[in-house]
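Every protein chain but one is kept in place in this view of the complex.
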Amino acid sequence: MEQPQQPAEPEAEDTAPADTAAAGTAATDPSGRTTPSPARADRPPLRVGVVGYAFMGAAHSQGWRTAGRVFDLPRRPVLSVVCGRDRAAVRAAADRHGWADTETDWRALIARDDVDLVDICTPGDSHAEIALAALAAGKHVLCEKPLANTVAEAEAMTRAAEEAYGRGQMAMVGFNYRRVPATALARRMVAAGRLGTLRHVRVAYLQDWLVDPGFPLTWRLRRELAGSGSLGDLGAHIVDLAQHLAGERLAGVSALTETFVRERPLPGGTGSGLNAVAAGGTGTVTVDDAALFTGRFASGALASFEATRYATGRKNALRLELNGERGSLAFDLERLNELWFHDGTDPGAEAGFRRILVTEPDHPYLDAWWPPGHGLGYEHTFVHQARDLVHAVAEGRLPDPSFADGLQVQRVLAAVEESAEKNSVYTPIAD
Amino acid sequence: MEQPQQPAEPEAEDTAPADTAAAGTAATDPSGRTTPSPARADRPPLRVGVVGYAFMGAAHSQGWRTAGRVFDLPRRPVLSVVCGRDRAAVRAAADRHGWADTETDWRALIARDDVDLVDICTPGDSHAEIALAALAAGKHVLCEKPLANTVAEAEAMTRAAEEAYGRGQMAMVGFNYRRVPATALARRMVAAGRLGTLRHVRVAYLQDWLVDPGFPLTWRLRRELAGSGSLGDLGAHIVDLAQHLAGERLAGVSALTETFVRERPLPGGTGSGLNAVAAGGTGTVTVDDAALFTGRFASGALASFEATRYATGRKNALRLELNGERGSLAFDLERLNELWFHDGTDPGAEAGFRRILVTEPDHPYLDAWWPPGHGLGYEHTFVHQARDLVHAVAEGRLPDPSFADGLQVQRVLAAVEESAEKNSVYTPIAD
Amino acid sequence: MEQPQQPAEPEAEDTAPADTAAAGTAATDPSGRTTPSPARADRPPLRVGVVGYAFMGAAHSQGWRTAGRVFDLPRRPVLSVVCGRDRAAVRAAADRHGWADTETDWRALIARDDVDLVDICTPGDSHAEIALAALAAGKHVLCEKPLANTVAEAEAMTRAAEEAYGRGQMAMVGFNYRRVPATALARRMVAAGRLGTLRHVRVAYLQDWLVDPGFPLTWRLRRELAGSGSLGDLGAHIVDLAQHLAGERLAGVSALTETFVRERPLPGGTGSGLNAVAAGGTGTVTVDDAALFTGRFASGALASFEATRYATGRKNALRLELNGERGSLAFDLERLNELWFHDGTDPGAEAGFRRILVTEPDHPYLDAWWPPGHGLGYEHTFVHQARDLVHAVAEGRLPDPSFADGLQVQRVLAAVEESAEKNSVYTPIAD
Partner (left out) sequence: MEQPQQPAEPEAEDTAPADTAAAGTAATDPSGRTTPSPARADRPPLRVGVVGYAFMGAAHSQGWRTAGRVFDLPRRPVLSVVCGRDRAAVRAAADRHGWADTETDWRALIARDDVDLVDICTPGDSHAEIALAALAAGKHVLCEKPLANTVAEAEAMTRAAEEAYGRGQMAMVGFNYRRVPATALARRMVAAGRLGTLRHVRVAYLQDWLVDPGFPLTWRLRRELAGSGSLGDLGAHIVDLAQHLAGERLAGVSALTETFVRERPLPGGTGSGLNAVAAGGTGTVTVDDAALFTGRFASGALASFEATRYATGRKNALRLELNGERGSLAFDLERLNELWFHDGTDPGAEAGFRRILVTEPDHPYLDAWWPPGHGLGYEHTFVHQARDLVHAVAEGRLPDPSFADGLQVQRVLAAVEESAEKNSVYTPIAD
């Protein structure tokens, strides 16, 4: 390809992502397969309709828009419809995020023929209803975590997803942190036996946006909408990630939860999310501010969990460490391009935790990205999620994590709440 | 917007990026201005034609595609045409990166009416010719760094850019590392006097992809194409960034350069960039492998520079530190979401370098992105570059860095080479 | 003092520790007092007899030898007698560590007139008997942690210590990690209100010397000698430190403990401690390998604790973090010269965890040591412990931590064991 002898006809820079050179003539997926593939424009579309358009909606939009540009996907994601109640706002979101059309009723979105996959980015209280309807309507589904606000809802969703799978429909729950290259590498290393028998898993998810008692009572602080507080928002992530990396499930938990600030000002009409603004009056926080729990894995390994929004100065510190008989792994989401590995089989005088910069072409997802050392960001977890779901849909494989995985996480969270209510007594996880 | 009383009609998640809520009805740009703005679809397009489609082409594509989705831009970037010599390959790149059309001759691209801005992502030896033609044809220009392979070329380009500016055309050189939020914050802090009188600037740009003597002789190792080696590739970045952050220019330099491995295998027909593959025969490396230089700033501050591709284990370690009478700043591109600041005015017992996680809404570029702690990646520097250039074009402001800035960097590099040839003697930078 | 005009008569280097210049003519203690003090040789001795001479005995020896050389103490520590059962071994230890005389029966040591203070460095099962005898014999006492193997023993010791205090005898328990300058600074900052209302305390003490199932069954793994395993050895340290830094006590705990490896080879005749060697046969581990517990402080802050010897790659990682409404502190014993502080009142755009290098003259204990940046090590905690105890003895002040503090830690450990036995149920700490 390189013909420097003819500089009058300039050549593109050659330090390209691994699969660039071959793009359009062959697919380079993680399996190493390089069979010819059709041009993207000729591949069948996967038309997405998203419900919700704020933080998660924006992140998913980036994921759907980018996945097919970076990865060589078997189907071409199309940003078809975005749905929200406020007509002007959803119109603006469509314009901003690049969705072709809008709806103001999610039922209308589900009813459309030009939607193949429904992507649910609403608060947890509506997940079950929308997902059940979407599956009933023959759509594939991507549902944000936590899967639902109750175990019963999650069970119904899982049953529906299993039936739908029999009809060729795929349903995935959005535990996007499995798709950080560093955590995916960690999973690969654990699965390859690099840690040996697991002894300890410790995970904390620390944020600090509730430290100020003047921060208003947004929907995330109301049980009827959010289901729970830090537990469902942050705890769901770390329970899923811990089990995923360990490759096994929790058998039981013992928990403490706390609501530090019980009354907060009501939110005003403008501003939302972390930019919410207080208005007149106060209301009662009905969810946990923090949840601490310990647990036992099926293998006997011990686990420690902490989820809080009161860790002053910690912005998005999902930190995990696994210790096994042969090695250890450590990760911090605030430095998401790094995985720390201690190889217990190294000679003692040269052993140490090594900082693996997870940007090499043989790291998960990385063959399609930039040269070594050119790190990725938070949003790329959604690109990878979209990539993996498109593959699952195109290949008829059960997505990972499935709704059943989401249900199991829900059962862990339910056991946490039960233990917290019962004076921290050790509470087995229901099967 | 939030109406949790009506859960049957679900609301989007509310932890949205700062300007999401208002999107479509008002622009929230860094100036804080929130005047109504038209829907994106109604804004005038800025039609981009890119020459080159490999590493830089892919990165620029992401930049152009994303900028208008995240930021509220006055003009709407459109990925119109991509150009490369090999018809099949450029067709594949267009398909992959989302460009509407292709050309195989950059002159044809420049001649098109549906191209407003020419984005030059080719090796340095063709920058001048393409840029001069594009400016002559009335186009705006974005040119990858280094601006050119020689000072003479850069001078011609700068003259042309200045004339074109008089005709309302904008020309920018692609020093994208100014647009990492952390470096932009560093610049803001220096400009605000947080460091006081500057004493030291030390910068190193360390990579390791040439450590293996079997790595082939790609175009980057040939003077006639690349102009220089580590110096032009990595050194250009750190010279620009150091001067930009310091807010002043180098007065002179003293330099050592070295080519550690002088003969390398010729590259084979497939594979490119860091994935290049060796074929039969060997050729001579005609550029520097590493360049070390010290210098003096106009103010008397001392500077130390190192650019190398032989720093085993360092993948993209652009590390800088500035020490001033009142404080210090430190940065490492391998951890690009962090800026370290030592406030010399803190009480001694509580002073220390603090790790600022540059993900807060009042950090540069961050009001349009994710909540605190949800970091960005390398590619977003190109999103920010596109954003800033669109603003410059729309508002008729000279882009920063201009071709004149690129020329000045070229003069520093020339002085480095001159000093290295003259036994390291201190060599003033030409004005 | 400095007379550089007369270089023929050389002057000592002048970058001296803060109080060097004044040594011998004035005391510079932390209070800032600089009254004249007598030469060290003229100060009354404090004659120490130590029971036990291995790891802790060696560390205490360094502490007693060094304290009076670095700090300006009111009494002069004298290394009088060391005691151990094996005559040859104790003789060798005396020779090595610099003790003037030896005994092979601790009762004989206590009976000596030339011993003012008995320093107990034996396993926990003998602490009570020796301490009670020493106090009865009119000696001051320093007792290694944990204070005792049972609450009952600790209660008896505390009663005896309180009575002895009335007679002018001092008794201290050896929680030396309070005396790392960084933790002492943390305590000072918490006490000054820099964290505001406390929300979270998380502490882990991670070691890895039991990872190998072939490591032998030393006394530390036998309940009848060690009392407990990680809990008493590591857990005692972190319970004390957490409460000390928080400035308040735990109200209750919920706990899980585990013994991962239940049978281990018996130790051979040579080698000891971490260098113990396995011999024939196996025996049963009767203590915990790891203990995890959560708890509530009196104020409502939540706490998380983990003590383990199975954290592969973690050698002495006592890590703690405190989050309060106004700020946070973090510490890792593997980097003991550093304290990390997040000032929540800093402007958001410049806030971050700052690494305070705790080597400044206005940091605790540091006015007597080296210039900034010249760090201390583990052993200096024992120097500081000796310093503080000598002051307490000379000034008739109750040492801190007292036996009562040691007893309270023992009660926490007992509650941890009780909770672990009772299915992790939340267990209040007895007063």
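Read from first to last, the chains carry the letters A, B and C; within each, the first residue is number 1.
Simple rule for what comes next: a residue touches a chain if its C-beta (ideal position, glycine included) is under 8 Å from a C-beta of that chain, and two chains touch if they have at least 3 such contacts.
The model shown is predicted, which means the values in this text are computed figures rather than measured ones.
For the chain missing from the display, the contacting residue among C:M56, C:V81 or C:A186 is C:M56, taking the whole complex into account. Residue-wise, the contact with the chain that is not shown comes from B:T294, picked out of B:T294, B:N337 or B:Q385. Hidden from this view is one chain, which touches chain A at 185, 189, 340-343, 348-357, 360, 362-363. Residues 195, 199-200, 202, 204, 206, 208, 211, 213, 254-256, 258, 260, 290, 292-296, 300, 302, 304, 306, 308, 310-314, 321, 323-328, 342, 344, 351-353, 419, 423-426 are the ones on chain B that touch the missing chain.
Not every partner is drawn; the one left out touches chain C at residues 1-4, 7-18, 20-25, 39-41, 51-59, 61-62, 65-66, 69, 72, 84-86, 88-89, 91-93, 95-98, 105-106, 121-123, 125-126, 129-130, 144, 207, 209, 218-220, 222, 224-225, 267, 269-276, 314-317, 333-337, 357, 359, 361, 370-380.
What we mean here is this: only the chains that are shown with their structure count from here on.
Taken as a graph of touching chains, this assembly is complete, with every chain in contact with every other.
Of all the chains shown, the one with its CA centroid nearest the global CA centroid is A. Annotation: 52 Å between the Cα-based centres of chain B and chain C. The distance from the centre of chain A to the centre of chain C, each centre being the mean of the chain's C-alpha atoms, comes to 44 Å.
Under the contact definition stated at the top, the residues of chain A that touch 2 or more other chains are 314.
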